[in-house]
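To start, the structure itself, in structure tokens.
Of the protein chains in this complex, all but one are displayed in their positions.
Moving on to chain A:
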Amino acid sequence: MMESLFYLASFIALVATVLALSRANATHALIYLIVSLLAVAVIFFLLGAPFAAALEVLIYAGAIMVLFIFVIMMLNLGDSGVAKERQWLSPRYWIVPGLLAAILFGEMLVALQHHSAALSGKMISPKAVALELFGPYVLAVEIASMLLLAGLVGAYHLGRRFLARTEMEEELQEELKEQEQQRAQP
């Protein structure tokens, strides 16, 4: 039962990912990508990692993909974008990546025959994940947090000039207001 569910979810993930790659319309491609991420979440759950599954839905499907769609909305691609994308999707670009992927696929099939990993059915609770993360792997967590902080500072730096502009506008408006008040007082 669990095994067939696993293969079903894997199948959906594969098909959705291929469709996400091959769609010319960016919105449709992203919807397929979201479906693929949800399928991966189901796979995580079936493999006994409910915490990873929840994070997959929360962070990848719920936040990162939303921002992707956000960017697409800003770009206003329209029909010309679809036409351009279709041009890029011509079959000759698929040959080399397809071949390389096929080799990897064959390799995976051979490897799977040697190590057949069955579903263990063991559930790893969120608490166990936390104990591992803040026990032996605490250094990795700290490094990741530093990386994120650097990203945050970088984003703030990039957005600063727009911030400065709005502040200048506010100052200008305040000055105008003061001038008006002075004019109102005889």
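Here is the rule we go by: a residue touches a chain if its C-beta (ideal position, glycine included) is under 8 Å from a C-beta of that chain, and two chains touch if they have at least 3 such contacts; residues count from 1.
Please note the rule applied: contacts and distances are computed from a predicted model.
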>> Which of the following is the UniProt-recorded protein name of the chain this complex doesn't show: "Spore coat protein JC", "NADH-quinone oxidoreductase subunit H", "Molybdopterin synthase subunit MoaD" or "Sugar ABC transporter permease"?
In response: "NADH-quinone oxidoreductase subunit H"
> Given the contact definition stated above, which residue among A:Leu67, A:Leu139 or A:Ala184 touches the chain not shown here?
Replying inline: A:Leu67
> Which listed residue, A:Leu21, A:Leu58, A:Leu104 or A:Leu176, touches the chain dropped from view?
Replying inline: A:Leu58
> If the missing chain were put back, which residues of chain A would it touch?
Replying inline: 25, 27-28, 31, 34, 50-51, 53-55, 57-58, 61-63, 66-67, 69-70, 72-74, 123, 125-127
